[in-house]
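Everything below concerns the one structure shown next.
With one protein chain withheld, the remaining protein chains of the complex are depicted in position.
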């Protein structure tokens, strides 16, 4: 059983190093989650348990990969932003992506009972993953804005759609027909006039999605936020350069990340080099 | 919130189509599984529960992806072979790999209690994934032989190592020292002379690893093997070309895949086109 | 002027190794050659000087790269087939492709006066290049068949088109209109009925394009073909494995490469390993 005569097959593996000095974004996305949500009776249009479980899983990824400086999630997707100069896994794209998507999935299944209590998971769900590189800070912010605009557009639509189905008794097909061609302003008006609902009063988590960022230890004392508990994985932390990593906790926000305000208030996020 | 002004960022995604007419191999591999095995008190050198759980997770992948014609696992790794002419996910490498690694991970956590009973999982494990292309049948077989030779070499070593630790009371360092530079024949002799153990009498699952192949429905009646039950996912099956997919069940084997015999007996596996 | 502080920029170069055990095809293709042919008064639809110069340039590439086992040209394009197991330039795709396209271009300009005599080249032409991998012999032969079928289809069309323009006095637009929607059989008939031309009597170089293969030295004596003279570059020859390379000369053919006959008569070409 000479292993060596077969080892040439290793040469068929290809390197896929990410271009240096680019933001590395890993996005995980639920596979066939319409069906998964139906089978598990997710509340429509937004299920708090499901959204919070997604965020719990994202937090596990941030705990493990300290070079993730920002993550943003909505619906059944989450994006993880590795700092520009990260050297995690020697910047091999497939390695980074597969580890993130695997840990995210694993955590989703692991923490399910904490969010769904006695409602058992019926079958193991899956998420796909992709790697995208963004050379400039503007490109990265536009990416994140794209995802948050997507959140807004889908949530406004879904809110209307389900109101029409749940409270007006329309079939899904009728509801879809009713909304065809409507603008955002039309949908806001439908909600306000027909359902007495001011869209802007809906929880920000539904309208804005979820942001997770690291919080510096020194900020913790004076901060009233109660960070989620951390998993046993925490004791292992990855520093691509091997330096000392200050203990950090994460901050979970539901806020606008399209306008300047957020980025002015958190200048350290885009300042990838000094971090 | 004009989504359109941000949508240009989609152009930063790159295609990574796999070269046509090549075997696509996805290998998943446990991340830091030494620690995971320690924390969960895996029996050394082989833990039946852990190995069977790996195989259960691999089976879920085969149930979902009918174009996987063969898979092979050992230790904390599993390789999935997609037929040469698969068109699953339009042959996009990252898409295929991330879905496989995610479903594998998900199933591992999901089915954990069925194999570990009351012993709770302490933290969510992770697996990395990679895509490798093999142009010829010979290359593919050499890849699989490489993995099986690796299984043999590691298992023989580990069997000796743990015998010395568990029955001779050597420390791990002493055991390692004792085995340094020994050949396979030396290790076989240690086992036989010192521990009265004929290595070849160990279970084939430990020595050969695990092969999973599809079984044609018509073979099922006359076949005494009891196939594992199938998950609820089964009702969804992926055919890249959209043709009718005959219901298949899987066959789990622990046999030699290096020599000709296996391939002569299962000619349909490498006959990717006709399958 | 510390070079070292800048050397990090080398890490931005990416490897692009060709998958092992695949045929590597480099195709060079004239850039804006319609204009180049017009400016240099190429005879339509086929200019012997231009075609022979293309072949001369291709021969220079074959002289230099002994691992090119076959090349095929037609019109303003040439395809070079490197044997499956070549290790030239460590199989780096960009390196191989750029060297081939550069040497081809260089030779085209260099040998121009030998084919166009006193007619001076008006401006430097350019060719683009691409690398394509083919895993199986069948894929490779289908690629070559595709190019030869393309030669046939274009040449039949062009022969009709220019007959109508040159002998019937049609404008290009009228000629194009006349041929719109015609089948091969229609075009053969137009040539035969209107111009008394049996298409099959045209020179094979026009109808089949040009094949160049290596000729073993020992075959040379008994072979009446007069191989073109060889360039001064010949003294430098590249062996990727550094072995002794038998002196070979090339054979230039204008024959069918779609049917079995050619490949049966030249079995050594596809037998990439033993070559």
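A, B and C label the chains in the order they appear, each numbered from 1.
Criterion: a contact is a pair of C-beta atoms (placed from the backbone, for glycine too) under 8 Å apart; a residue touches a chain by one contact, two chains touch by 3 or more.
Here the structure is a predicted model, which is why all the values come from computation and not from measurement.
**Student:** Of C:133, C:164, C:250 or C:269, which residue touches the hidden chain?
**Tutor:** C:133
**Student:** Who touches the missing chain here, A:11, A:32, A:90 or A:136?
**Tutor:** The missing chain is touched by A:136.
**Student:** For a quick check of understanding: of C:83, C:152 or C:249, which residue touches the chain that isn't displayed?
**Tutor:** Residue touching the chain left out of view: C:152.
**Student:** Taking the entire complex into account, which one of C:60, C:88, C:205 or C:269 touches the absent chain?
**Tutor:** Once the missing chain is taken into account, the touching residue is C:60.
**Student:** I need the residue numbers on chain C that touch the omitted chain, in ascending order.
**Tutor:** So the residues of chain C touching the unseen chain are 1-3, 6-10, 12-13, 16, 28, 31-32, 35, 39, 60, 64, 94-95, 97-99, 101-103, 105-111, 121-134, 139, 142-143, 145-146, 148-150, 152-153, 184, 231-233, 236, 258.
**Student:** Go through chain B and note every residue touching the omitted chain.
**Tutor:** The list for chain B reads 8, 11-12, 14-15, 17, 19-21.
**Student:** Counting contacts across the full complex, list the positions on chain A that touch the omitted chain.
**Tutor:** Against the missing chain, chain A presents residues 19-22, 133, 135-136, 139.
To be clear about the criterion, only the chains that are shown with their structure count from here on.
**Student:** Which chain's mean C-alpha position is the greatest distance from chain C's?
**Tutor:** Measuring from the centre of chain C, the most distant chain centre belongs to A.
**Student:** With chain centres defined as C-alpha means, what is the inter-centre distance between chain B and chain C in Å?
**Tutor:** 46
**Student:** From the C-alpha centre of chain A to that of chain C, how far is it in Å?
**Tutor:** 51
**Student:** Taking each residue of chain B in turn, which ones touch at least two of the other chains?
**Tutor:** 133, 139
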